[in-house]
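All protein chains but one are shown in place.
Order of writing sets the chain letters: A, B and C. Residues in each chain are counted from 1.
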Amino acid sequence: MKKLINGAGSVVADALRGIAAAHPGLRVDAENRIVVRAGGPSPGKVGLVSGGGSGHEPLHAGFVGYGMLDAACPGEVFTSPVPDQVIAASAAVHGGAGVLHVVKNYTGDVLNFQLAAELCAEEGMEVTSVLVDDDVAVRDSLHTAGRRGTGATVFVEKIAGALAETGAPLAEVARVAREVNTRSRSFGVALSACTTPASGKPTFELSEAEVELGIGIHGEPGRARAPMRDARELTGVALDAIHEDLPLSGDVLVMVNGMGGTPLIELYVAFAEVAGHLAERGARVARSLVGDYVTSLDMQGFSVTVCLLTDELTRLWDAPVETPALRWGR
Amino acid sequence: MKKLINGAGSVVADALRGIAAAHPGLRVDAENRIVVRAGGPSPGKVGLVSGGGSGHEPLHAGFVGYGMLDAACPGEVFTSPVPDQVIAASAAVHGGAGVLHVVKNYTGDVLNFQLAAELCAEEGMEVTSVLVDDDVAVRDSLHTAGRRGTGATVFVEKIAGALAETGAPLAEVARVAREVNTRSRSFGVALSACTTPASGKPTFELSEAEVELGIGIHGEPGRARAPMRDARELTGVALDAIHEDLPLSGDVLVMVNGMGGTPLIELYVAFAEVAGHLAERGARVARSLVGDYVTSLDMQGFSVTVCLLTDELTRLWDAPVETPALRWGR
Amino acid sequence: MGARLLTSAFFGAWIEEAARSVRAERDELTRLDAAIGDADHGTNLDRGFTEAVRALGDRRPATPGAVLVLVGSTLIRKVGGASGPLYGTAFREAGKALGEAPEVSPADLAAALAAGVAGVRRLGSAAEGDKTMVDALAPAAEALTAALAGAVREGPGADGAPEAGTPAVGRDGHPSAPEDGRDGHPGAPVDGPAGAAGPDGRGLAAALAAAAEAARAGAEATIPMPARKGRASYLGPRSVGHQDPGATSAALILRALHTVAARW
Partner (left out) sequence: MGARLLTSAFFGAWIEEAARSVRAERDELTRLDAAIGDADHGTNLDRGFTEAVRALGDRRPATPGAVLVLVGSTLIRKVGGASGPLYGTAFREAGKALGEAPEVSPADLAAALAAGVAGVRRLGSAAEGDKTMVDALAPAAEALTAALAGAVREGPGADGAPEAGTPAVGRDGHPSAPEDGRDGHPGAPVDGPAGAAGPDGRGLAAALAAAAEAARAGAEATIPMPARKGRASYLGPRSVGHQDPGATSAALILRALHTVAARW
């Protein structure tokens, strides 16, 4: 393992120093391990807090800013944040209109945010949690941990953030966040595993002739190993899996997301195929993102996330946003 | 080699289809292999054309748009474009005020742009070329190919593009482009080689204990191989090399650029150290970019580019820009 | 030493021993987590127990209950992930069950362990057989209660108990523990008077040997299970054939409890 770091133990703290130095619009509270907008809480505006393990950059700190998150709580690499972080973030962004927690559906994230929400409530904050669970590779059932939250997190945070910026009440912001989640699905494919700084070894071994289908974002192996195929077929597998779960039609918002080690030229190749697969199913790419948004350290591979748009969602997607990783209209 | 492509022969064409599908603000002319702003040439505005080998995405197509380039000419992977592309691009963006060619200093780019400029002149277009040669890893001499053009290309294109947008004449736009180049320096470090689709093998072998210092952006080996060190030391090597050539002080624009396979969390770790090294030398990070801007396919590593700002350059840097890879103010 | 009742020092020693053991097995726990999770379980618990030891060093609470609550709160505050809240809740619930008594009995300890396991079950809504830490914790709590209640038969003696140096990590996928160690009739040995684990330290050590052995066997028994909770559940049938990292660390923590009791 070769990594551009100072040591496995300090990766997250060092990266937070870098984020602080690079983005004057963000304030990094190193002691509480949270990243908040430099301006402080906006009175009367719902505060949006998200967080999760580190190693998925730009998620989540890269989405803090006008029109999106008010605060992010980065945990250790691939480890959900602890309740103290979530509580500190919630307190820092609470402008009197309540706080929305955007939580990706992983046992660790769910439990830590749940404990935090209970303690926030004890301290008199109104907190609502929205669970993101868009990954169709995982079977959803009462008797499992349920679907993972992956790429749709970006859509949920952007769209809910835009509504929050209008001064909408907490229930409305939570409603639109849930709607985005309900209308979104993802599927990921790995061409290589990732290596965490702490373990120093790839999380799984994959031969030159194989891919992992249905991966998550934590270096866990996928649902199945399959022979390597070309971009058209691999994106076809992803679109089939999504379409089977949520029939695709009409205007869609699509993200072709790199897992961290995939060159952008390959993501564009994949995007061309995704657009083709969507057109074959009668769906139209109305809005799109191509790039690294929800990564798994140095993993090579991609994920596709599709959201069935409504007029409201399109309008909120188009609203101005000013964060390190997503910016337009300002 | 595992790549998310349909075949080595169609990578560039496939990626161009993806770019066309993802960015309605761009028009991809597949036959001429050029990418231009959807709006067509702006009368009275200097047209900015750049280009080079593919495999460096988002460079250059990702910088086409308001406030930056008018057209990009992507060559084959790591191969400069042919004169026909440059001529077609120049003709497409010529709005009567002349065309500026931003050329990275590589023999291939220089020769192909030179032939194109001669033919453009024959067709009655006023063309000025600006050479970018910022890489301090290469010794500059009359008896060599001279310094490579790397990261500063982004600064030159952004700042010259901003000035062109004001309606400034060709000579002025060329003057500011040259000034940015003169005030900018870069240095790159590779933790791993890249693999071109055509060759299928890493361009060099590097052990777990080694890095290449002073690399370019085409997978060529660097000036020297050295033992692997931590982020603080590796960025120190880069800053020392830059500082030795162009003493650093005052307000600077800094880019910590990923080579394509480097996770963003590591780039932030590196940025924290770069900011520290700059502060030690009395320079101040006034503006910055952290991310993948000038890449080498899947190479792991980074480059640092520093530009000594003036008030004019800062103002032009801050001016609105709306491209796939760089966007603010609109 | 043979002390009849367990002091806060005893619980502090347990946590120190658990921290040592987690540190020693950290990479192995992470390796197990890499196979079916996200390769952080060893780092997570090492960070948590190191912080717990530090917290106890800063201000050693006066009562056993307060020691465990502090440990649990520290794990919740420092670990993150799934295991942080789960282990944190286990220790907090166990600590709360011990109340404010300055010294507690082995039976109190057994009740506390049961309360801790109940807390984990509630928070994680995992049942036995879901391939989680519950598969090690639940049989251990049952074995301890049963051993102390006297349902202990003569056996091969303390040699049958896991040694501090014995890895809790199963090597062959075939649980070697007797099945009756998992259904309330532990077959693990005691070295105290037959028929009942008396209040003396040797009886407690024997009962904890049974609990540790039940945890080890429970962890090993997760190997053939498909996971239904936590990250490993995403793998579906592909999680079969791997020992659950959380169950493995639970066995380590129980073994540490026996180790400390044996030299108490």
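We adopt the following convention: a residue touches a chain if its C-beta (ideal position, glycine included) is under 8 Å from a C-beta of that chain, and two chains touch if they have at least 3 such contacts.
Just so you know, these numbers come straight off a predicted model, no measurement behind them.
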Seminar exercise, completed: Whole complex considered, the hidden chain contacts B
Seminar exercise, completed: Filtering B:G47, B:G219 or B:P324 for touch with the omitted chain leaves B:G219
Seminar exercise, completed: Out of B:A121, B:A145 or B:A171, only one touches the absent chain, namely B:A145
Seminar exercise, completed: Out of B:P83, B:G161 or B:P324, the sole contact with the unshown chain comes from B:P83
Problem set entry | Absent-chain contact - pick from B:T196, B:T235 or B:T262 | B:T196
Problem set entry | Touching residues (missing chain, whole complex) on chain B | 53, 75-84, 106-108, 111-112, 114-115, 137-139, 143-145, 148, 196, 198-199, 201, 203-204, 216, 218-221, 223-224
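Rule of thumb we're sticking to: only the chains that are shown with their structure count from here on.
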Seminar exercise, completed: For the pair chain B and chain C, the C-alpha centroid-to-centroid distance in angstrom is 57
Exercise. What is the distance in Å between the mean C-alpha positions of chain A and chain B?
Worked result: 29
For this session: Could you list which residues of chain A touch at least two other chains?
Result: 77
For this session: Note the residues in chain C that touch 2 or more other chains, in rising order.
Result: none
